[in-house]
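What follows is a set of notes on a single structure, which appears directly below.
Certain chains of the assembly are absent from this excerpt, and the rest are unmoved.
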Amino acid sequence: MPRPIILDCDPGHDDAISLILALSSDALDVLAVTTSAGNQTPDKTLNNALRVLTLLGRHDIAVAGGAPKPLARELIIADNVHGESGLDGPELPEPGFAPVTQSAIELMAEKVRACEQKVTLVPSGPLTNIALFLSAYPELHSRIDSIVLMGGAAGVGNWTPAAEFNIFVDPEAADMVFKSGLPIVMCGLDVTHQAQIMDEDIERIRAIDNPVAQCVAELLDFFMIYHRDPKWGFNGAPLHDPCTIAWLLAPELFTTVECWVGVETQGEHTQGMTVVDRYQLTGKPHNARVLFDIERQGFVDLIVRQLAQHSPR
Amino acid sequence: MPRPIILDCDPGHDDAISLILALSSDALDVLAVTTSAGNQTPDKTLNNALRVLTLLGRHDIAVAGGAPKPLARELIIADNVHGESGLDGPELPEPGFAPVTQSAIELMAEKVRACEQKVTLVPSGPLTNIALFLSAYPELHSRIDSIVLMGGAAGVGNWTPAAEFNIFVDPEAADMVFKSGLPIVMCGLDVTHQAQIMDEDIERIRAIDNPVAQCVAELLDFFMIYHRDPKWGFNGAPLHDPCTIAWLLAPELFTTVECWVGVETQGEHTQGMTVVDRYQLTGKPHNARVLFDIERQGFVDLIVRQLAQHSPR
């Protein structure tokens, strides 16, 4: 029986690839897609989710837009990374269907209530919607399997020296999620910076003969641009968000440590930092499984394998 | 046409009196009552709201319980003020009806959507539910007239030297509400500490011959105990929450100043403080009308007049 998941995303190049991977596998049952404001404005991330699902021909997936801005702060977007549309690069179809009329958290609640299995939430943007859902529907906590999120870092940040983008944008929401008591898997920069896709990997994807793989190759072409800046010391582009789906499909690719993780909402230089107690210095109980290492080649192979599913058989 | 309002409260002695006042006037149309965790645990404040409405014979009012705890912090309760039940003192009937099955914010959304007029929200507890409602239903902001809240202080606090209880309990929620851009009326300690009810006022209420007034007199008997501590320098007990209803019914009793108000969510000693820019030192635009003074005798007369409505005519 496939694992039921809800994707909450802000596409975003790596969100789009994550969405494509999730919908390429029989092991996962995508109950709904909700969108957060983050990589781009909420209208654009919603539109991008619809465009990707339209490309995949998955008009059957219920889609809802979420909160238009972080809980208590003004929206910050990452158009320097993702471009004007949030998905610059490939030619994507216009949306072939409309979002549901419910809000993101109402759609989540409906799907979680209706599902016989516990549902896994997979956020790959700021955690605004997830925090609101958990606060507004405490009676549904027992119906949630876990939260597998892309966000944070045990080491260095990517938006500020201390903070990763998704957590930085809405630290209050992240704080609420990490304090929720639900099982959390954190795919942070420690692992996603190892999940680099190289030029040769892109060519391998481009060689897959179907439009979905072509689109992914073009998304990666654009995503590469920002990450070629030598200051990062990268050889490729870190595929942040797809690490969540890779974890669900192939956890054996990762090494993990159970840790206490706190979210810094205060601080002059550290707002939005995930403080990861790797050495057990605080004495606080574990609240997250933190991914630290990935077998990169296996990760790339997994992506290639899933994208090949879209070719005619 | 009466003014439609939704009461979000944590009864609490002064919340109960506030509820009674609101339901004693033809000028107000109480669309719903929702409850927050604050003066007591969420199950008790919900139960207390039902008991007060049962006393009033108002089984027609839709009631819903809200979030079980503040957004990002553990719940703090004020049982030192309000006793074990949250409404210690009078003998109140057991609830004669049940809450609706919706959550507080779903009930708010339903009532606001259905109302032809703009609705006024009247929170008299921590702002958790209001913050969640505003975040989850941005499309309904335009249907809200204003938020008339009890909370905060321009001067000294009552729970910490800097903070008033309602804001201190959930400062992140308060921050979200004050940043919402909606019109806010802040009934803080500056005015509520002037809205003291004296022993002779209680006797005046006790002399009103109906069970509602009797209940209010007994609520006040108990509420007096905490406030007789000479450290406060009070002559009576400050009727915090009923100031919101008094403002709606008789704004001429108050003096007010339009100010910028910020909520301190950080700080070592100041968390939960409402920072009120009375002298326009920040240059930030006004976001709240702050009540500073009340004509106390008129306030007491108003209460007495409303309670007399419950006597047989």
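Letters A and B mark the chains as written, and numbering starts fresh at 1 in each.
Basically, contacts are C-beta pairs under 8 Å (C-beta built on N, C-alpha and C of every residue); 3 or more make two chains touch, one makes a residue touch a chain.
Nothing here was measured: the structure is a model prediction, and the numbers come from that model.
Complete-complex copy count for the single protein sequence, taken from this structure file and not limited to the 2 chains in place, is 4.
To be clear about the criterion, only the chains that are shown with their structure count from here on.
Note: centroid distance chain A to chain B, computed from Cα atoms, is 40 Å.
Chain B meets chain A in the complex at residues 67-68, 71-72, 103, 105, 128, 131-132, 135-138, 172, 175-176, 179, 265-266.
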